[in-house]
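All protein chains of the complex are present and in place, except for one that has been dropped.
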Amino acid sequence: MSPPKPPHAKPCILITEEAAGNVYRVQDEVSLLRASLEGETEAWGEVISRYKDAVFGLCLGFLRNRADAEDITHDAFIRAYVNLRRYNLEKRFSTWLFTIAANLCRNRLRYRRNHPVATLPAQIRGGADPATIIARDDRHAEVREALTRLPYGYRAPLVLRFYNDLPYREIAEILAIPEGTVKTRIHRGKSMLKRRMEEERDPS
Amino acid sequence: MMRSARAWKAGLTALLLVGLGTCAFAQIAVSEFEQALRAIPVSEIDRYVAAVELVLNQPDFPAVEVFQLIERLAMTPYSAQEKEALLFDMVVAMEDGLPVDGLVTKGLEGLARGVPVPQIKQSLHQRLILLAETRDLLYAKGIFSVAPGSPQSVPTALPTPRFNLLVTHISDTIADYLEGGGSPFEGQTLYQEVRFRLTSLEGVTLNAEDVDLVLKRIEPADMTRVALSAVT
Partner (left out) sequence: MRQNEIDEILRDTLRQEVAETTAGLVGLEERIVIELGERRPRLRVSGWLRQLLAPTRGGRIGQLSVVSATAAICLLLGFFVANQVGLDGGSPGIRLTPSRTTNGGQEVLFVLPALDATDVSVVGNFNSWEPTALSDDDNDGIWMASIPLPPGRYEYAFVIDGRWWGQDPLADEYVQSYGEYSSVRYVGGGDGA
(Lines give C-alpha, C1' and ligand atoms only; values in the text may rest on other atoms or scores of the structure.)
Protein backbone atom coordinates (compact mmCIF):
# COMPACT_ATOMS: atom_id res chain seq x y z
CA MET A 1 0.00 0.00 0.00
CA SER A 2 1.55 3.28 -1.03
CA PRO A 3 1.30 6.32 1.23
CA PRO A 4 -1.10 9.09 0.16
CA LYS A 5 0.47 11.47 -2.31
CA PRO A 6 0.84 15.06 -1.18
CA PRO A 7 -1.73 17.39 -2.75
CA HIS A 8 -0.62 18.86 -6.03
CA ALA A 9 1.14 22.19 -6.24
CA LYS A 10 -0.90 25.25 -7.06
CA PRO A 11 -1.26 25.91 -10.79
CA CYS A 12 1.57 27.69 -12.50
CA ILE A 13 1.28 31.45 -12.05
CA LEU A 14 3.71 32.18 -14.86
CA ILE A 15 1.97 31.73 -18.16
CA THR A 16 4.19 30.91 -21.06
CA GLU A 17 3.35 30.75 -24.74
CA GLU A 18 6.07 28.24 -25.54
CA ALA A 19 5.02 24.73 -26.25
CA ALA A 20 8.21 22.91 -25.23
CA GLY A 21 7.44 20.51 -22.42
CA ASN A 22 10.65 21.16 -20.58
CA VAL A 23 9.97 24.89 -20.50
CA TYR A 24 6.69 24.20 -18.79
CA ARG A 25 8.50 22.02 -16.33
CA VAL A 26 11.09 24.68 -15.53
CA GLN A 27 8.37 27.29 -15.12
CA ASP A 28 6.48 24.88 -12.99
CA GLU A 29 9.50 24.43 -10.78
CA VAL A 30 9.90 28.18 -10.40
CA SER A 31 6.24 28.40 -9.36
CA LEU A 32 6.74 25.63 -6.86
CA LEU A 33 9.72 27.43 -5.41
CA ARG A 34 7.85 30.72 -5.25
CA ALA A 35 4.99 29.02 -3.50
CA SER A 36 7.41 27.37 -1.09
CA LEU A 37 8.91 30.75 -0.35
CA GLU A 38 5.49 31.98 0.63
CA GLY A 39 5.16 29.18 3.11
CA GLU A 40 3.28 26.64 1.02
CA THR A 41 4.98 23.63 2.53
CA GLU A 42 3.03 21.32 0.25
CA ALA A 43 4.64 22.91 -2.77
CA TRP A 44 7.92 22.08 -1.11
CA GLY A 45 6.66 18.52 -0.71
CA GLU A 46 6.34 18.31 -4.47
CA VAL A 47 9.87 19.62 -4.91
CA ILE A 48 11.07 16.92 -2.53
CA SER A 49 9.29 14.24 -4.56
CA ARG A 50 11.11 15.34 -7.66
CA TYR A 51 14.55 15.49 -6.13
CA LYS A 52 14.70 13.01 -3.32
CA ASP A 53 16.15 10.14 -5.30
CA ALA A 54 18.82 12.37 -6.78
CA VAL A 55 19.76 13.80 -3.41
CA PHE A 56 19.69 10.42 -1.72
CA GLY A 57 21.87 8.90 -4.43
CA LEU A 58 24.35 11.70 -4.01
CA CYS A 59 24.45 11.21 -0.25
CA LEU A 60 24.70 7.44 -0.47
CA GLY A 61 27.57 7.75 -2.92
CA PHE A 62 29.38 10.32 -0.81
CA LEU A 63 28.81 8.76 2.60
CA ARG A 64 28.67 5.02 1.84
CA ASN A 65 26.28 4.53 4.75
CA ARG A 66 22.56 4.15 4.34
CA ALA A 67 21.42 5.61 7.67
CA ASP A 68 23.66 8.63 7.23
CA ALA A 69 22.43 9.10 3.68
CA GLU A 70 18.82 9.08 4.83
CA ASP A 71 19.55 11.57 7.59
CA ILE A 72 21.43 13.94 5.33
CA THR A 73 18.76 13.70 2.63
CA HIS A 74 16.20 14.72 5.20
CA ASP A 75 18.41 17.50 6.56
CA ALA A 76 19.21 18.80 3.09
CA PHE A 77 15.55 19.38 2.28
CA ILE A 78 14.95 21.06 5.61
CA ARG A 79 18.05 23.20 5.22
CA ALA A 80 17.14 24.12 1.66
CA TYR A 81 13.67 25.18 2.71
CA VAL A 82 15.02 27.27 5.57
CA ASN A 83 17.49 28.98 3.27
CA LEU A 84 15.18 29.28 0.31
CA ARG A 85 15.10 33.03 0.40
CA ARG A 86 18.85 33.07 -0.21
CA TYR A 87 18.50 31.03 -3.35
CA ASN A 88 18.72 33.03 -6.53
CA LEU A 89 15.70 31.98 -8.58
CA GLU A 90 17.54 32.68 -11.80
CA LYS A 91 20.16 30.06 -11.09
CA ARG A 92 19.77 26.36 -11.45
CA PHE A 93 17.91 24.98 -8.47
CA SER A 94 19.38 21.51 -8.63
CA THR A 95 22.92 22.83 -8.34
CA TRP A 96 22.02 24.78 -5.25
CA LEU A 97 20.21 21.85 -3.67
CA PHE A 98 23.04 19.45 -4.45
CA THR A 99 25.56 21.90 -3.02
CA ILE A 100 23.66 21.96 0.25
CA ALA A 101 23.59 18.17 0.30
CA ALA A 102 27.28 17.96 -0.54
CA ASN A 103 28.19 20.36 2.25
CA LEU A 104 26.11 18.47 4.77
CA CYS A 105 27.73 15.23 3.64
CA ARG A 106 31.12 16.77 4.17
CA ASN A 107 30.18 17.79 7.70
CA ARG A 108 28.94 14.31 8.41
CA LEU A 109 32.13 12.75 7.08
CA ARG A 110 34.12 14.97 9.37
CA TYR A 111 32.04 13.80 12.27
CA ARG A 112 32.38 10.19 11.19
CA ARG A 113 36.15 10.45 11.28
CA ASN A 114 35.80 10.43 15.04
CA HIS A 115 32.71 8.25 15.28
CA PRO A 116 32.98 5.59 12.61
CA VAL A 117 30.22 3.17 11.72
CA ALA A 118 30.04 0.31 9.26
CA THR A 119 29.79 1.32 5.62
CA LEU A 120 27.71 -0.32 2.91
CA PRO A 121 28.05 -4.07 2.52
CA ALA A 122 28.97 -5.29 -0.93
CA GLN A 123 26.34 -8.07 -1.02
CA ILE A 124 23.49 -7.82 -3.44
CA ARG A 125 20.33 -9.78 -3.66
CA GLY A 126 19.22 -10.35 -7.19
CA GLY A 127 16.48 -11.40 -9.61
CA ALA A 128 16.61 -13.75 -12.55
CA ASP A 129 19.16 -16.07 -14.12
CA PRO A 130 21.61 -17.42 -11.49
CA ALA A 131 24.64 -17.39 -13.80
CA THR A 132 24.10 -13.80 -14.86
CA ILE A 133 23.36 -12.79 -11.33
CA ILE A 134 26.56 -14.24 -10.01
CA ALA A 135 28.63 -12.63 -12.71
CA ARG A 136 26.87 -9.32 -12.33
CA ASP A 137 26.78 -9.55 -8.53
CA ASP A 138 30.51 -10.09 -8.27
CA ARG A 139 31.20 -7.17 -10.51
CA HIS A 140 28.83 -4.88 -8.64
CA ALA A 141 30.17 -6.00 -5.30
CA GLU A 142 33.68 -5.20 -6.46
CA VAL A 143 32.70 -1.76 -7.62
CA ARG A 144 30.86 -0.97 -4.42
CA GLU A 145 33.77 -2.07 -2.29
CA ALA A 146 36.27 -0.19 -4.40
CA LEU A 147 34.08 2.89 -4.36
CA THR A 148 33.82 2.83 -0.59
CA ARG A 149 37.57 2.70 -0.31
CA LEU A 150 38.18 5.52 -2.77
CA PRO A 151 39.18 8.77 -1.09
CA TYR A 152 36.27 11.19 -0.86
CA GLY A 153 37.94 13.70 -3.17
CA TYR A 154 37.81 11.20 -6.01
CA ARG A 155 34.56 9.51 -5.12
CA ALA A 156 32.46 12.66 -4.97
CA PRO A 157 32.97 13.77 -8.58
CA LEU A 158 32.42 10.19 -9.77
CA VAL A 159 29.07 10.00 -8.00
CA LEU A 160 27.96 13.35 -9.38
CA ARG A 161 29.00 12.29 -12.86
CA PHE A 162 27.78 8.71 -12.97
CA TYR A 163 24.82 8.76 -10.69
CA ASN A 164 23.53 12.30 -11.01
CA ASP A 165 24.71 12.60 -14.65
CA LEU A 166 25.86 16.15 -14.16
CA PRO A 167 28.04 18.12 -16.56
CA TYR A 168 31.57 18.98 -15.43
CA ARG A 169 30.67 22.61 -14.94
CA GLU A 170 27.93 21.83 -12.46
CA ILE A 171 30.10 19.32 -10.59
CA ALA A 172 32.76 22.02 -10.32
CA GLU A 173 30.25 24.41 -8.82
CA ILE A 174 28.87 21.92 -6.34
CA LEU A 175 32.26 20.82 -5.09
CA ALA A 176 33.87 24.26 -5.40
CA ILE A 177 36.78 23.02 -7.47
CA PRO A 178 37.90 24.08 -10.94
CA GLU A 179 36.38 22.27 -13.89
CA GLY A 180 39.79 20.98 -14.94
CA THR A 181 40.24 19.40 -11.54
CA VAL A 182 36.88 17.69 -11.89
CA LYS A 183 37.98 16.04 -15.11
CA THR A 184 41.30 14.97 -13.65
CA ARG A 185 39.70 13.57 -10.53
CA ILE A 186 37.17 11.60 -12.53
CA HIS A 187 39.86 10.22 -14.77
CA ARG A 188 42.09 9.27 -11.84
CA GLY A 189 39.15 7.99 -9.85
CA LYS A 190 38.21 5.58 -12.60
CA SER A 191 41.80 4.37 -12.89
CA MET A 192 41.95 3.76 -9.19
CA LEU A 193 38.69 1.87 -9.31
CA LYS A 194 39.92 -0.28 -12.14
CA ARG A 195 43.13 -1.04 -10.34
CA ARG A 196 41.34 -1.91 -7.10
CA MET A 197 38.94 -4.21 -8.88
CA GLU A 198 41.77 -5.97 -10.67
CA GLU A 199 43.59 -6.39 -7.38
CA GLU A 200 40.52 -7.93 -5.80
CA ARG A 201 40.28 -10.44 -8.58
CA ASP A 202 43.94 -11.31 -8.70
CA PRO A 203 45.79 -10.28 -5.56
CA SER A 204 49.29 -11.15 -6.71
CA MET B 1 21.02 25.45 42.96
CA MET B 2 19.84 27.73 40.18
CA ARG B 3 16.24 26.73 39.92
CA SER B 4 14.57 29.76 41.39
CA ALA B 5 13.06 32.31 39.08
CA ARG B 6 14.98 35.00 40.90
CA ALA B 7 18.31 33.37 40.19
CA TRP B 8 17.33 32.97 36.56
CA LYS B 9 16.33 36.60 36.28
CA ALA B 10 19.55 37.64 37.97
CA GLY B 11 21.52 35.57 35.53
CA LEU B 12 19.64 37.02 32.59
CA THR B 13 20.08 40.56 33.85
CA ALA B 14 23.77 39.97 34.33
CA LEU B 15 23.99 38.54 30.87
CA LEU B 16 22.13 41.50 29.40
CA LEU B 17 24.55 43.84 31.09
CA VAL B 18 27.48 41.91 29.74
CA GLY B 19 25.82 41.90 26.36
CA LEU B 20 25.30 45.62 26.45
CA GLY B 21 28.82 46.09 27.60
CA THR B 22 30.05 44.00 24.74
CA CYS B 23 28.10 46.04 22.23
CA ALA B 24 29.31 49.36 23.54
CA PHE B 25 32.47 50.96 22.36
CA ALA B 26 35.51 50.87 24.60
CA GLN B 27 34.27 52.09 27.89
CA ILE B 28 37.30 50.68 29.66
CA ALA B 29 40.03 53.20 30.27
CA VAL B 30 43.66 52.59 29.38
CA SER B 31 44.55 52.89 33.03
CA GLU B 32 42.34 49.92 33.82
CA PHE B 33 44.11 47.88 31.18
CA GLU B 34 47.41 48.96 32.62
CA GLN B 35 46.38 47.87 36.07
CA ALA B 36 45.22 44.50 34.81
CA LEU B 37 48.49 44.01 32.90
CA ARG B 38 50.51 44.83 35.99
CA ALA B 39 48.64 42.10 37.83
CA ILE B 40 50.10 39.43 35.50
CA PRO B 41 52.76 41.02 35.62
CA VAL B 42 54.05 41.60 32.09
CA SER B 43 57.69 42.49 31.59
CA GLU B 44 57.39 45.28 28.97
CA ILE B 45 54.43 47.16 30.42
CA ASP B 46 54.99 50.20 28.21
CA ARG B 47 54.85 48.21 25.03
CA TYR B 48 51.63 46.44 26.05
CA VAL B 49 49.92 49.64 27.15
CA ALA B 50 50.95 51.37 23.93
CA ALA B 51 49.43 48.55 21.91
CA VAL B 52 46.13 48.87 23.76
CA GLU B 53 46.12 52.63 23.29
CA LEU B 54 46.65 52.12 19.58
CA VAL B 55 43.49 50.07 19.10
CA LEU B 56 41.23 51.07 21.94
CA ASN B 57 39.17 53.53 19.94
CA GLN B 58 38.63 51.32 16.92
CA PRO B 59 34.93 50.53 16.66
CA ASP B 60 35.47 46.80 16.27
CA PHE B 61 38.04 46.31 19.01
CA PRO B 62 36.59 43.88 21.59
CA ALA B 63 37.74 45.88 24.59
CA VAL B 64 35.63 44.13 27.20
CA GLU B 65 36.72 40.65 26.18
CA VAL B 66 40.39 41.59 26.01
CA PHE B 67 40.14 43.10 29.45
CA GLN B 68 38.40 40.00 30.78
CA LEU B 69 41.08 37.80 29.23
CA ILE B 70 43.86 39.70 30.96
CA GLU B 71 42.04 39.63 34.30
CA ARG B 72 41.23 35.95 34.17
CA LEU B 73 44.67 35.04 32.94
CA ALA B 74 46.18 36.84 35.90
CA MET B 75 44.19 34.60 38.23
CA THR B 76 45.47 31.33 36.77
CA PRO B 77 48.20 29.45 38.65
CA TYR B 78 50.84 29.75 35.94
CA SER B 79 54.12 31.65 35.89
CA ALA B 80 54.18 35.26 34.80
CA GLN B 81 56.26 34.27 31.77
CA GLU B 82 53.70 31.72 30.63
CA LYS B 83 50.85 34.15 31.03
CA GLU B 84 52.72 36.88 29.23
CA ALA B 85 53.55 34.45 26.42
CA LEU B 86 49.83 33.97 25.85
CA LEU B 87 49.19 37.72 25.73
CA PHE B 88 52.15 38.36 23.50
CA ASP B 89 50.48 37.10 20.35
CA MET B 90 47.51 39.35 20.97
CA VAL B 91 49.78 42.35 21.43
CA VAL B 92 51.59 41.62 18.19
CA ALA B 93 48.22 41.41 16.45
CA MET B 94 47.18 44.75 17.88
CA GLU B 95 50.45 46.40 16.87
CA ASP B 96 50.11 44.96 13.41
CA GLY B 97 46.55 46.12 12.89
CA LEU B 98 45.16 42.59 12.78
CA PRO B 99 41.72 41.86 14.25
CA VAL B 100 41.96 40.15 17.64
CA ASP B 101 38.36 38.92 17.99
CA GLY B 102 39.21 35.35 17.13
CA LEU B 103 42.24 35.33 19.42
CA VAL B 104 40.51 36.73 22.44
CA THR B 105 37.50 34.49 22.22
CA LYS B 106 39.68 31.40 21.85
CA GLY B 107 41.73 32.57 24.79
CA LEU B 108 38.65 33.03 26.97
CA GLU B 109 37.31 29.66 25.90
CA GLY B 110 40.58 27.93 26.72
CA LEU B 111 40.69 29.47 30.17
CA ALA B 112 37.08 28.52 30.81
CA ARG B 113 37.74 24.94 29.73
CA GLY B 114 40.75 24.72 31.99
CA VAL B 115 43.16 24.17 29.10
CA PRO B 116 46.81 24.66 30.19
CA VAL B 117 47.95 28.17 29.42
CA PRO B 118 50.94 27.08 27.31
CA GLN B 119 48.56 25.06 25.14
CA ILE B 120 46.26 28.03 24.70
CA LYS B 121 49.30 30.05 23.73
CA GLN B 122 50.16 27.56 21.00
CA SER B 123 46.67 27.81 19.59
CA LEU B 124 46.74 31.59 19.64
CA HIS B 125 50.16 31.66 18.05
CA GLN B 126 48.98 29.56 15.15
CA ARG B 127 45.94 31.78 14.75
CA LEU B 128 48.12 34.87 14.72
CA ILE B 129 50.15 33.48 11.83
CA LEU B 130 46.98 32.62 9.97
CA LEU B 131 45.60 36.11 10.49
CA ALA B 132 48.69 37.66 8.97
CA GLU B 133 48.85 35.21 6.08
CA THR B 134 45.17 35.64 5.34
CA ARG B 135 45.50 39.38 5.22
CA ASP B 136 48.48 39.05 2.89
CA LEU B 137 46.46 36.70 0.72
CA LEU B 138 43.59 39.15 0.37
CA TYR B 139 46.00 41.92 -0.48
CA ALA B 140 47.64 39.70 -3.07
CA LYS B 141 44.21 39.15 -4.58
CA GLY B 142 43.56 42.86 -4.84
CA ILE B 143 41.28 43.16 -1.84
CA PHE B 144 42.31 45.97 0.47
CA SER B 145 41.11 47.73 3.55
CA VAL B 146 40.57 51.45 3.88
CA ALA B 147 39.64 53.51 6.89
CA PRO B 148 35.85 53.77 7.12
CA GLY B 149 34.73 57.05 5.66
CA SER B 150 37.64 57.47 3.29
CA PRO B 151 36.95 57.21 -0.42
CA GLN B 152 37.46 53.81 -1.94
CA SER B 153 40.61 53.80 -4.01
CA VAL B 154 39.41 50.77 -5.94
CA PRO B 155 36.08 48.98 -5.89
CA THR B 156 37.74 46.19 -3.97
CA ALA B 157 38.82 48.42 -1.12
CA LEU B 158 36.62 47.57 1.84
CA PRO B 159 36.13 49.59 5.01
CA THR B 160 38.41 48.14 7.66
CA PRO B 161 35.72 46.58 9.86
CA ARG B 162 34.36 44.61 6.89
CA PHE B 163 37.84 43.64 5.79
CA ASN B 164 38.68 42.53 9.32
CA LEU B 165 35.64 40.31 9.49
CA LEU B 166 36.74 38.49 6.36
CA VAL B 167 40.24 38.04 7.71
CA THR B 168 38.89 36.82 11.04
CA HIS B 169 36.51 34.26 9.60
CA ILE B 170 38.79 32.89 6.92
CA SER B 171 41.72 32.45 9.28
CA ASP B 172 39.45 31.14 12.03
CA THR B 173 38.07 28.48 9.70
CA ILE B 174 41.55 27.34 8.70
CA ALA B 175 42.69 27.33 12.33
CA ASP B 176 39.70 25.23 13.43
CA TYR B 177 40.34 22.86 10.57
CA LEU B 178 44.01 22.39 11.41
CA GLU B 179 43.35 22.00 15.11
CA GLY B 180 40.75 19.38 14.29
CA GLY B 181 43.45 17.35 12.58
CA GLY B 182 42.78 18.37 8.99
CA SER B 183 45.58 18.21 6.47
CA PRO B 184 46.78 21.50 4.98
CA PHE B 185 47.21 19.74 1.65
CA GLU B 186 43.46 19.27 1.22
CA GLY B 187 43.11 22.69 -0.37
CA GLN B 188 39.76 21.86 -1.88
CA THR B 189 38.34 20.76 1.46
CA LEU B 190 39.69 23.89 3.08
CA TYR B 191 38.14 26.03 0.39
CA GLN B 192 34.82 24.31 1.00
CA GLU B 193 35.10 24.96 4.71
CA VAL B 194 35.85 28.60 4.13
CA ARG B 195 33.03 28.87 1.65
CA PHE B 196 30.64 27.23 4.08
CA ARG B 197 31.61 29.64 6.84
CA LEU B 198 31.45 32.76 4.71
CA THR B 199 28.15 31.91 3.04
CA SER B 200 26.65 31.00 6.40
CA LEU B 201 27.41 34.50 7.53
CA GLU B 202 26.12 36.27 4.43
CA GLY B 203 23.46 38.69 5.52
CA VAL B 204 24.28 37.96 9.14
CA THR B 205 27.56 39.75 9.75
CA LEU B 206 29.10 39.70 6.29
CA ASN B 207 28.02 41.58 3.18
CA ALA B 208 27.02 39.29 0.35
CA GLU B 209 29.16 41.20 -2.13
CA ASP B 210 32.22 40.90 0.12
CA VAL B 211 31.75 37.15 0.38
CA ASP B 212 31.27 36.94 -3.35
CA LEU B 213 34.39 38.96 -4.00
CA VAL B 214 36.56 36.80 -1.79
CA LEU B 215 35.23 33.46 -2.98
CA LYS B 216 35.74 34.46 -6.59
CA ARG B 217 39.36 35.34 -6.05
CA ILE B 218 40.74 32.80 -3.64
CA GLU B 219 41.45 29.21 -4.67
CA PRO B 220 42.13 25.89 -3.00
CA ALA B 221 45.85 26.26 -3.67
CA ASP B 222 45.83 29.54 -1.75
CA MET B 223 44.22 27.81 1.20
CA THR B 224 46.93 25.19 1.25
CA ARG B 225 49.64 27.81 1.14
CA VAL B 226 48.15 29.77 4.00
CA ALA B 227 47.57 26.63 6.06
CA LEU B 228 51.10 25.39 5.48
CA SER B 229 52.55 28.64 6.71
CA ALA B 230 51.03 27.96 10.11
CA VAL B 231 52.27 24.41 10.48
CA THR B 232 55.79 24.70 9.10
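So that you can tell them apart, the chains are marked A and B in the order they are listed, and the count of residues begins at 1 in each.
Keep in mind that, in the parts below, contacts are C-beta pairs under 8 Å (C-beta built on N, C-alpha and C of every residue); 3 or more make two chains touch, one makes a residue touch a chain.
In this text the structure is predicted, and so the values were computed from the model without any measurement.
**Q** Among A:L33, A:A101, A:V159 or A:A176, which residue is in contact with the omitted chain in the full complex?
**A** Reading the full complex, the residue touching the unseen chain is A:V159.
**Q** Residue-wise, where is chain B in contact with the chain that is not depicted?
**A** These residues of chain B touch the chain that is not shown: 1-5, 7-8, 11-12, 14-16, 18-19, 22-23, 64-65, 68, 105-106, 108-113, 115, 119, 123, 169, 176, 179-180, 197, 200-201, 203-205.
**Q** Which chain A residues would touch the chain omitted from the figure, given the whole complex?
**A** Within chain A, the residues touching the omitted chain are 2-4, 6, 38-39, 41-42, 44-46, 48-49, 52-53, 56-57, 60-61, 66-71, 73-75, 77-78, 81-83, 85-86, 107-108, 111, 115, 117, 120, 124-125, 139-140, 143-144, 147, 158-159, 162-163, 190, 193-194, 197.
As a convention for this text, only the chains that are shown with their structure count from here on.
**Q** Taking the complex as given, what residues does chain B use to touch chain A?
**A** For chain B paired with chain A, touching residues are 180-181, 186, 188-189, 191-192, 195-196, 202-203, 219-220.
**Q** Which residues, counting only chain A, touch chain B once they are in their complex?
**A** The contact residues of chain A facing chain B are 86, 103, 106, 110, 113, 153, 175-178, 181.
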